[in-house]
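To start, I am sharing the structure in question, which I have written as structure tokens.
Moving on to subunit A:
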Amino acid sequence: MSIEIQDVHKSFGSLEVVKGVTMTVEKGEVVSVIGGSGSGKSTLLMCINGLEPINSGRILVDGTDVHARGTDLNKLRRKIGIVFQQWNAFPHLTVLENVMLAPRKVLGKSKAEAEAIAVEKLSHVGLAEKLNVYPSRLSGGQQQRMAIARALAMSPDYMLFDEVTSALDPQLVGEVLDTMRLLSAEGMTMICVTHEIAFAREVSNRVAFFHKGRIHEIGPPAQVIGNPQQPETVAFLKSVL
Partner candidate 1 sequence: MNYTFHWLPAFRALPEMLAGALVTLEIAVLSMLLGVFFAVLLAVASSSSYRSLRALAATWVELARNTPSLFQIYMAYFGLGSLGIHLDSFVALLAGITFNNAGYLAETFRGGLRAVPQTQVRAARSLGMGQVQAFRLIVLPQMFRIVFYPLTNQMVWAILMTSLGVIVGLNNDLTGVTQELNVRSFRTFEYFALAAVIYYLLAKLVTISARLMAWRLFRY
Partner candidate 2 sequence: DKLDDIIASGTLRCAVVLDFPPMGSRDANNEPIGFDVDYCNDLAKVLGVKAEIVETPFPDRIPALVSGRVDVGVASTSDTLERAKTAGFTIPYFAFKMVVLTKDGLGIKDYADLKGKKTGSVSGTFEAIALEKDVKAWGTGSFRGYQTQADVFLALAQGQIDATVVTSTVAAAIVKEGKYKGLMMGGDAPYDIDYVALIALRNEQGLLNYLNLFVNQQVRTGRYKELYDKWVGLGTAPDLTVPGVYR
């Protein structure tokens, strides 16, 4: 049970964005991905759940080749929760409806079942009080937590986080990170793209440093963050700390 990324290349038109990335994330592991803007981190995440096609290489999720012809992506994606940087709340649905939607429409659960799941997940992220509110009434941090609950409602095996705190006011960052800490403590397998170095150091089993579409360094936080070897890593860490 793992996500295996094998020599993946990905271009947008003539621009190669991911240039041969190989990495395996074992079940139960938390891997943080750090790196400069435009280094291809978001793109890689979207390749993992098949939102973007890849040009070469393979990505295996629990042994299933994501980009093979014939793979049922919609089914595969139920295994993989993903939360993006931009708040992706569905503005026309209440918080509860946001979270209930996929269980009902994708998993075909009954309304009562879906509601039970949604209430549970929302309580888990601390939004039990906001069930019938529209997302526009939530703070950015609350919206991100709702997005996490929405992904969790599908009972995914993996969670991918793409800079979920970087559009937030400093004061709201903490509450979202706390939710992620909680998940990692519960043993969720996670890949977190983040600029929060302290957080990465604290929760990750391994940290990967991305630079220009390649993994420059990967290893335990103590090594990559505490004692970086590559000059690019050093420079990057200096700029964000």
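The candidates came about this way: all candidates are chains of the complex that A comes from, given by their letters.
Remarks
By definition in this document, contacts are C-beta pairs under 8 Å (C-beta built on N, C-alpha and C of every residue); 3 or more make two chains touch, one makes a residue touch a chain; residues count from 1.
Being a predicted model, the structure only gives us computed values, none of them experimental.
Shown alone here is subunit A; of the other chains of the complex, listed as 1 or 2, the one that touches it is 1.
Those residues of subunit A whose C-beta lies close enough to touch candidate 1 in the complex are 46, 49, 51, 74-75, 77-78, 80-82, 84, 86, 88, 90-93, 101-102, 105-107, 134-136, 147, 150-151, 154.
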